[in-house]
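A single protein chain has been omitted; all remaining protein chains appear in their positions.
Showing chain A:
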């Protein structure tokens, strides 16, 4: 019982397995790198199959690599194979035929040929609908090049396949379908009991047939009577499939126009309209598979249980003979390379897990606050758990996926709600689309991407070419040939699309997460990177970016000093400047320093912040290493970053969020950032001259109004000026009275005590001269006072914009 997933849903998973061709060992490609294992090539190539959606095609769900170049393919498996059905009526056969052709036409349009058609690979569901199965094997193995076994059932293969004559044409499927249907109509297993070699001979002997091939087959199998009883139109159809010469044979698309199907074509128009009301299937198959895995489902285990994967003692895998060139003989039983069996796995595990969830949960209403509240209540308990646990909780993910699917359907109108939910977490299954929404990607991105020239050679090609095979290559996706090609296209497109920018090493790492998440949607990946760079890395990819980087790193130093003066003092004393370690951090938004799974969690939150957030991430990383840094000299510190130790990314994200909310926007303001909306009347000091950040008058006024208890104002003017009018509650420390060489805050006297005890407040320095302000703030850092900044424009700014807050203190 599982209402949430529909009671009568007959959808199951099918698992199959085969081995990719293994390369002779120690073989190098033209670039000196080892050849990509064929299983990786297949893995990358097969990703496209997952995007194919058609009512007559089984959906591909997953491709798994395992030991010794083994590939496990997971696809939808609904109904039972045609080979299990006997005595089909002519009407049923026609319907099956028609739907097979619809499926074939669809894959043909996408550039695929089935090439593996057989009664085992045509599934018939309860309501007599067809789902073609295994149509991707020929495609994913690059027309069989990446495997050592032949693809296709000899009995159903077109003769030209054996003769190597245009074996890729879509017409091979027409032949196979003709043979399969002929068998159905003759109600006889043709050439039964014939051995493989004889079978090939049989097929090839058809070339010299004097009658039509259909008739000949009927004669050979002693069922001429059945044949003669068939309507002419059916015979004519089979004849147009079973033509020896491909030029005379019809393509699936042409076959669909056959008079046999006239009634269906008419019916289709009607049924299409009906279908609108029929599609109550709530969850898509890829979601079900994802949740099934979370619920403990494991297709490899199922294959093992059924004996499709048998573990053998390693000694049996040792080759019998290895020649000097590296070729291996006798390592594996060739017959075991492709297992034709399919393991059918019902989704029971998932059903049990979700049995108490009502069907209506599939349709959350998000019209008003109450409904949103109700949705929140469902996941409240789980939402307190650590992120990694939430991501593995079947039920929680079910609710989250349902909700996000709903929101994403309504995007861009629902963007605010998506942002709100993203603050909680983003389900891995929908991450790619959610990121695009967070980055405000919309419009006809496909067309835009298509219009960009990604082919013309440019002078950055060599650099891109050498960088790609080094970019996150531990990832199966990114190390596959398909991954390389896609990354190259994306990078070339970006460079082409941004003529004012150039390719800097690091752009590859930066693009990788977007490709990883949108592997089958390059246009979306491109739209994401195109939106991401201006937001976080505005002007970083200028040919001369030194001013931009310098400003950024200067701001980073200030941010460290602002939040952690003690650490800043130490780093300064050992001359450990961010220039030496932080360039790859910021230029790639940490994508060059962390593995993908960490980047995903980091960027989940990064995308919710503005361009200053990365500064705080950088600081959070330093603070995780704080103890080591504080006790180390220059060499140890820099070594720490050449070999970045394990960073707890969830903690890092949490810390940076906390600091982000405690940092007024103007503190991290940069003149090179894209968003200049808050930068009115801002006069920047010379880069590098001030160790501490400035705060804008607007942010200062905000703080005074909204969290006065969290501000300590220090007035640097002399007593007389101070007495005339100052910010209420401010401390007067005349600049001339300060001994800058001291490093103890109490040297200023008892009224400086709030500074020494400061934990959560922001210390704002108001003075008359920028230079003195800077000197005094530096003095405060050396005294380890937290969160010190000086007021932009000092007392003059205050007088001109908010004179009313200056009152005589007594």
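Heads up, the rule we're going with is that a contact is a pair of C-beta atoms (placed from the backbone, for glycine too) under 8 Å apart; a residue touches a chain by one contact, two chains touch by 3 or more; residues count from 1.
The definition used in the following text is that contacts and distances are computed from a predicted model.
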Among "SUI1 domain-containing protein", "Ribosomal RNA-processing protein 41", "Ras-related protein Rab-5B isoform X1" or "RING-type domain-containing protein", the UniProt name of the subunit that does not appear here: "Ras-related protein Rab-5B isoform X1"
Residue, one of A:147, A:378, A:523 or A:587, that touches the chain absent here: A:587
Touching residue (missing chain; options A:247, A:546 or A:575): A:546
Full-complex contact with the absent chain, from A:69, A:160, A:395 or A:508: A:508
Selected residue (touches chain absent from view) among A:642, A:677, A:705 or A:741: A:642
Options A:20, A:147, A:418 or A:471, residue touching the unrepresented chain: A:471
Absent chain, residues of chain A that touch it: 28, 30, 32-34, 463, 466-467, 469-474, 479, 502, 504-506, 508-509, 543-544, 546, 579-581, 583-584, 587-588, 592, 633, 635-636, 638-639, 641-642
